[in-house]
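Have a look at this one.
As you look at this complex, bear in mind that one protein chain is not there, while each of the others sits in place.
Up next is chain A:
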Amino acid sequence: MSSSPSQASPLLSLRGISKTFGAVAALTDVDLDVSAGEVVAVVGDNGAGKSTLVKVLSGVHQPDAGSITFESRTVTVPSPAAAQQLGIATVFQDLALCENLNVIENLFLGRELRALRLDDVAMEVRSRELLRRLSAKIPKLSVPVAALSGGQRQTVAIARSLLGDPKIVILDEPTAALGVAQTAEVLNLIDRLREGGHGVIMISHNMDDVLSVADTVAVLRLGRNNGVFDAIEASTEQIVTAITGAADNAVTRRRRRARRAVSAPAGENAVSGVKEGADHE
């Protein structure tokens, strides 16, 4: 088990975060570091505490214990608005787009320019600029979001989170429910966020996506840290072991079977096949 690539001073540090809901301990003593220009994938089985962690960071839930350090200052995140003011933007899994509004209207929803006489020229210029920087493939900005594909909607949601000029972008399951090509587009987008100097926290179930885009993989298991891996060095097997908490589990058994049956590369597919199944719960 390797530690995360050592950075000078992380942009965001969580130390000893705990959160209980009644008798259920959702998070226990969780640590997490994110640096500027780093993509940290948070992985874990269902109920591992990933969503709770996102909600703590985005101001939806308050931690019961622990500290959050952001840009070397200890901060609290009492509300979603406070998170945005700090510079922590969250793209939730359901994207929260209005399907009846067009792309520009969605990007600027709640922060339109010039409230009493909308400056739609400026809003359109900024929208185009933002989407161009993200290399987003959105054919028309004047169509309702309902007309866009899943990947395009994800792009719009991510672009919207960038309008507030955040330091940290949290993506909750950005590739769930996307096709192969759309997934690749979103992963490219995440690469571009990293190149732009954003710290990215990505929640995902999909091991292939995680390993292809993340710098660091933080594993949660039953609400606790269960290892931080360097995404380049770590193998799927190691991470899956950390997620499930046992070297001998359904995933590794299946992988061994597959390895025996065919040559080694096919083993990768077998594993991802199983993870695909987990996605659809």
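Odds and ends about this structure:
Heads up, the rule we're going with is that a contact is a pair of C-beta atoms (placed from the backbone, for glycine too) under 8 Å apart; a residue touches a chain by one contact, two chains touch by 3 or more; residues count from 1.
We take it that contacts and distances are computed from a predicted model.
Only one of "Xylose transport system permease protein XylH", "Peptidoglycan-associated lipoprotein", "Lysine exporter LysO family protein" or "ATP synthase epsilon chain" fits the UniProt record of the hidden chain, and that name is "Xylose transport system permease protein XylH".
Considering A:R192, A:R224 or A:R254, the position touching the chain not shown turns out to be A:R192 (whole complex). Across A:A25, A:A82 or A:L101, the residue that sits in touch with the chain not pictured is A:L101. Among the residues A:A25, A:L130 or A:A184, only A:L130 touches the chain that is left out of the figure. Considering A:L162, A:V186, A:V210 or A:V228, the position touching the chain not shown turns out to be A:L162 (whole complex). By the touch criterion stated above, the residues of chain A touching the omitted chain are 80-81, 92, 94-101, 105, 109-113, 115-118, 121-122, 124-126, 128-144, 146-149, 162-165, 191-193, 195-198.
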